[in-house]
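The other protein chains are all here in position, but one chain of the complex has been omitted.
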Amino acid sequence: MTDEVILQVKDLKTYFHVDEGIVKAVDGVSFNLRKGETLGIVGESGSGKSVTNLSIINMIPNPPGRIAGGEVLFHGADLLKMPVKDLRSIRGNKISMIFQDPMTSLNPFLRISTQMVETIVLHQGLDKKAAKAKAIEMLKLAGIPAPEKRIDQYPHQFSGGMRQRVMIAMGLSCNPEILIADEPTSALDVTIQAQILDLMKDLTARLGTAVILITHSLGVVAGMCDTLCVMYAGRVVERGATGEIFAEPKHPYTQGLIKSVPRLDQAQGDRLRSIRGQPPNVIDLPDCCPFYPRCDKAMDICKRKYPATTEYGNGRAVSCWLYTEAK
Amino acid sequence: MTKFIIRRVLSLIPTMFIIVTLSFFLIRFAPGGPFSSEKKLPEQVLQNILKKYHMDEPLGKQYLRYMGDILKGDLGPSYRYKDQTVTELIKQTMPNSILLGSIALGLAVFFGVGVGIISALKQNRWQDYMAMSLAVVGISVPLFVIGPILQLVFAMKLHLLPTSGWITGRAGILALIMPAFTLSFPYFAYIARLSRGSVLEVLRSDYIRTARAKGLKESVVVAKHVLKGAMLPVVSYLGPAFAGIITGSVVVETVFVVPGVGKIFVQSALNRDYTLIMGDIIVYSLILVAMNFVVDIVYGFLDPRIAYK
Partner (left out) sequence: MSPKKNQAVNEFNQQVKPVSLWADAWKRLRKNKMALFGLWVVGIYVTVSLAAPILPLYDFSSQELTHVNLPPSLKPAGQVALQRLQKRIAELEAAGGFREDLKSDLVSAKAEYERLTAEISTKPVHQRVYILGTDYLGRDMLARTIYGGRISIMIGLVGTITAVLIGIVIGSIAGYVGGRTDNFLMRFVDILYGLPYMLVVIILMSLVPEGTNSIVILFVAIAALSWLTIARVVRGQIMSLKNAEFVEAARSMGAGSGRIIFRHLLPNTLGVIIIFATLQLPSFIMNESFLSFLGLGVSAPSASWGTLVSEGVQGMELYPWRLLVPAIAMTLFLFAMNFLGDGLRDALDPQSKNRT
C-alpha cells in the first residue's frame, strides 16, 4: 500500500425515482482509495453499499436510477462524465467487480471458458488460444482443481464456492487496479466463506490489487481491511483506519455494530447486543440524522438537521452531532 | 442423446394408442350416424351400406379391424366423399396444410422475436408502445375477422392479391401471402409479448450485470448473453403455438379456400363423416406429438442445465 490515491469518490449522490417518491439510496458519499489498499464498506442491508459501487462504474439502471451529483475520479479522470466507450475499457479491465450471488452471477447458458475468454480477449488483446491459457492459469491460481477440464464446463456443474472462485479468477484475469467485491461471501456456507476471503486476500496482495470489500458483517472486515467506511441510510457516518475504528468507535451506530459482533474473548453470560429498531426506509427522508429513532444519545437537534462531518485527519471522520460541538 | 430420442419415440406409442382407442369408441357411441341425415333410406339399402362399411359387425371386431387397418396405413373409406379413402384425402390435403402452417409459424417466430427484442430494448419508448399496441391488436382480432378484411382490402378493393385459391392455381405463390400472414398474426403477437417479457427479465438478471461490468459492448451483451436465455420461453411456446396454428388453419383454410386438412376437418365434422374425423384426429395428434418432441430437443440444445437421462 502506497499513498498514491487511485480512486476518489466525492459527494456522490444516486437517487431512484419510484412511485412512492425519491429514494436517496446514496446521498453525499465520499472516500478515497489508495493503491493496493483494502477498503471495507459496512452497513446494514439497504444502506446503499451496492448502489455506491455500481455508481462508481456508472452502471445504475436508468430509469429509475440517476446519479444526481458528485464525482468519481479514477487517476484524476471523472468516470461519471467519461464517454461510455472509454468507460467500457475500464470496466472489467482496470476496475472489476464480483457480486454477491455466485449462483446467478455467471451466465448459465455459456461455458466458463467462453465467459472468461471474452473478457481477456476484449481487454488484453490476446488471441483466443492465449486467452484460454491465461484463463486456465487464473483458475489454477484461484484454487480450482483440474482447471483444463473444468474450464469447458457450464456454471451449473460447479458448487457455490467454486463458482465464486471462478468469479474471482475472472475478475482478476485482466490484472485490474481495483477489485470491487460486493458481499462476495454472504451467499456461501460459513466454512467456505473463510476460504474465499483468504483466497481474495492472498491473490490481491500478490497482484497488488486495491480492493473495495462490501459487507454487512464487521467480522469479515476486521481481518481483511486497512480502512473502513460505515454506511447508514445512504451516507457514510464514520470512516478511518480499521484498527482505530475498532479501538475507538465514535458514531453511536458504529458502536452498536461493534457491540453486536460475537467475540471469542467475550465473557460468558455477556449477552450479544443488537441495535434496536429497523433501518429506515430512505424514501423522502426529512433533514435529520436518520439514525435518531434508534439512537440512545439522540438530542433535539438530531431530529432537525443532518450533522456536518467532523474530520480528524488521516482519513478519520464522523458525522454526528455529538462531535460537531466538541470541535 | 440417442437413448433419449429412442425412449421418447417409444413413449409416443401408448399415447397414440390411447388417442385412437378413445376416439374410436367416443365416435361409435355418438348419437346420429353418418347416414342419419340423408333421406330415409329403404331398410335393404341401409343394410347394404352398413355391411359395406363393416358396421354390422360386433363392436370389438370393428375395433380390431380398424386398428389393423391403421397399422397398415389404411384409415378406411370416407363415408361422405364416395370412392375416396381417408388416407387419400389426407395425403392430398396434408402437404398444403403443412406448407401453410410452417410458413405461418416461421413468420410468427421471425417477426415476433424481432419485434419483441426491439420492444424490450426500447422499453417505454415509442417503438415499444407501437409494437405492444400491435400485439394487443393481434391478440384481440379473431382470424376470421382479419382474413375477410384483408381479402376485402387487398383483393377486392386494391386488386393486389388473389382473394383465394392455392399456389397450384393461377395465382401461384401470391395466393400464399394472405393466408400465411393471417394465420401467423395472433402467434406473432403472442410471441412478441412473450419475447419482450423474457428479454426484459433476462436484462435484469445478475449475469447480465456481470457481463456489463466486464466492459462488454451492449450489442455483445444482448447478442451473446441475453438472447439464448431469453429464447427459452419462446421455444417452449412453440408446441402450443403449433397446436394453435393447426386450429387456426381450420378457419384460414375455410376463408381462403385452401385445399388443406383444416377445411376437410370442418366438413367432416359438419357431415359427421366419422372415419374422416378419426383420420384427422390421428394425423393431428401425430403432428402435435412430433412437434412437441422437436421442441423438447431444441430446448435441450439451448439449455445446458437439461440433462437427457
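In this document, chain identifiers A and B correspond to the written order of the chains, with residue numbering beginning at 1 in each.
Keep this in mind: a residue touches a chain if its C-beta (ideal position, glycine included) is under 8 Å from a C-beta of that chain, and two chains touch if they have at least 3 such contacts.
From a predicted model like this one, the values you see are computed outputs, not experimental measurements.
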Hidden partner chain, touching residue among B:50, B:139, B:227 or B:297: B:139
Sole residue of B:156, B:223 or B:294 that reaches the chain not shown, by the stated touch rule: B:156
Identified contact with the non-displayed chain, of B:86, B:194 or B:222: B:194
Where the missing chain touches chain B, by residue: 23, 26-27, 30-32, 37, 123, 136-137, 139-145, 148-149, 151-152, 156, 190, 193-194, 196-198, 200-201, 239-240, 243-244, 246-247, 250-251, 254-255, 265-266, 268-270, 272, 277, 281, 284, 288, 292
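Assume only the chains that are shown with their structure count from here on.
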Gap in Å, rounded to a whole number, between the CA centres of chain B and chain A: 53
Contacting residues of chain A [partner chain B, same complex]: 57, 59, 63, 88-93, 96-97, 99, 101, 104-110, 118-119, 122-123, 154, 156, 167, 170
Chain B residues touching chain A - in the complex, by the definition given at the top: 124, 205-207, 209-217, 220, 224-225, 228-229, 302-305
